[in-house]
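Omission of a single protein chain aside, the complex is shown with its protein chains in their original locations.
== chain A ==
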Amino acid sequence: MIARLPKFAGFAAAAGLLLFPVFYTAGNYDFVMHLWITAFFYAILASSWALLAGYGGQFSFAHLAFMAIGAYGAGILDNYVVLTSLPTGTCSEFGLFGTNIVFLPPSGTENAAACLDAARATWPAGATVSRFPLLLQVIFGAVLGGGFGWLIGSLVLRLRAAYLALFTVGFSEILRAVIGAEVWLTRGQAGLPLSPLFPQGITLFGRTYGPADKLPAYYVMLFLFFGTLALLLWIARSRIGLFLRSLREDEDAAEALGVDTVRYKRAVFVITAAIAATAGALQAHYVGLITPNTIVVLQMSLVIAMAVIGGLENIVAAAVGAILISFGLEFLRTDFTVFGVTVDMGTWRLVFFGLVLMLTLRFLRNGVIQGGLMWIERRGIGAETVAKRRATETVA
């Protein structure tokens, strides 16, 4: 009975999340929806990081860097590539299937679209200009992220534990500095603006939603979250998950037993980096802006803390941990008064958060969620072991 509880709870939660935007009607609708979208974003990051670090043992700090690579990849296409129905003649461009792919010269804060604007002035009415398709932007971001994942995965093959962590911190900081410096392309600290997910709005089941409406973005993130969970769980339960755990436990022993550790280490970097990049590309479109400061080490620590508090070695636990903590951090913003002293939670919430992290590490090494799941899953095993031992002893 209890053994079925996690599965039942999982289905109930999934159904609840699917129906939530339709049935929730309170006045703070947009705010709550925004919290959910952010929570899904962090859940995707934390659960994919759990596969990398919890299963594969690759304690990487570059996860948000991959996220940013995806976001900037999409953002650059969004800003500097457009599709037009007529050739401009002045921008660099090429025709494909009757449309023209126009590359605008990146020039920082200056108007990149000058050549396009000049051409448009001469065009007849009815000529169209549209952004580079969202799906292709996201795919480009994911591939770019995966490519960098392959690169970093290859570079850290011989690095373990603390050295790997330091290396990835280094990569992340270099990337942040480069993004900040290359103003002509990324607009530096000001951040790169991105168009909304659905700039023309979208009609779902007969209802039309505008570009600023939260419901479409909610479902986009939710489905990405579900897709990510399905993919990660499939990997974790396949032989790849088994090999990843074996190389986490002992790389030399795994290798001596025929496991191609190089291949699986690279693979887990590529897969999780691509997932992070996909989430980054979509989240950047939802927020409308991506800045280099989204990948500071403190932000990365937040993702790690989410996975650790939920449970590092369980994909779903890490995701649930991320959702709980992103909501928790929001609710902790509310100031309160104890014994006449008002606690300013704007500053103190991170103290409470740190405290939760420390208590988890000290008393619940498997995480809050995963610890419970393990208790349910492995409840009978001790008893089974003893029973079997007794049975064999009586026979002997």
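In the analysis below, contacts are C-beta pairs under 8 Å (C-beta built on N, C-alpha and C of every residue); 3 or more make two chains touch, one makes a residue touch a chain; residues count from 1.
As a convention for this text, contacts and distances are computed from a predicted model.
Taken from the listed names "ATP-binding cassette domain-containing protein", "Thioredoxin", "AIM24 family protein" or "Polysulfide reductase", the protein name that UniProt assigns to the chain not shown is "ATP-binding cassette domain-containing protein". In the complete assembly, the contact with the undisplayed chain comes from A:F243, out of A:W36, A:W49 or A:F243.
Only one residue from A:V32, A:A142, A:L222 or A:A254 touches the chain missing from this view: A:A254. Residue positions on chain A in contact with the hidden chain: 239, 242-243, 245-246, 248-250, 252-262, 313, 378, 381, 384-385, 388-389, 391-392, in rising order.
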